[in-house]
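First comes the structure, then the notes that go with it.
Note that one protein chain of the assembly has been removed; the remaining protein chains are unaltered in position.
This part shows subunit A:
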């Protein structure tokens, strides 16, 4: 379980998240919804400790990580699939995946079986540079890298953004499998309400750096969407 309470987070002098409290229960998918620029990505970065400054408490499985460094959070089992994927174009696919291994309990050094099972295409092309992959394959690579971290909780930032439609479905299935089969807790930043309703167990709706609604996914009514997500 990951619990954030009374979090305030900043980039330089900009105050992005205001007194924010969020809780992701074990093995659930928590969808983080809201318009562009409301602080969804900042929320994930704050959980990773990648913003400039942050106050409040962050507790993972009863341990306090409020002041922990980013690498300690990663080693504690928080895997991060960032917006825009951020794979390293001139590293080989193998190196990109193994990079995640530094957060693994045994120090990594090998590609986990889950990656081989989920992404056979990557396994067949381990020595090609990551930069030659298509957007969807790069997204798979970013997920594979996160899995090499041997996480218990996965932060995913718009994993289907900018990806061709036939791959979107594959990635959605992968996310569901990661949750159901591999029992990962997933915090999913998503613009796609249909997928959030399909896959998530609960949701938080954000507006201006604050949580304005939080409920089980059944409580995500059209009225809430109309109020907080339509432009």
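We take it that a residue touches a chain if its C-beta (ideal position, glycine included) is under 8 Å from a C-beta of that chain, and two chains touch if they have at least 3 such contacts; residues count from 1.
The rule we apply is simple: contacts and distances are computed from a predicted model.
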Name per UniProt, for the chain absent here [options: "Urea ABC transporter permease subunit UrtB", "ATP synthase subunit a", "Putative TolB-like translocation protein signal peptide" or "Anti-sigma regulatory factor"]: "Urea ABC transporter permease subunit UrtB"
Residue among A:104, A:122, A:189 or A:220 that touches the chain left out of view: A:104
Those residues of subunit A which, in the complete complex, touch the missing chain: 48-50, 69-71, 74-75, 80, 82, 86, 88-91, 95, 98-104, 109, 131, 145, 149
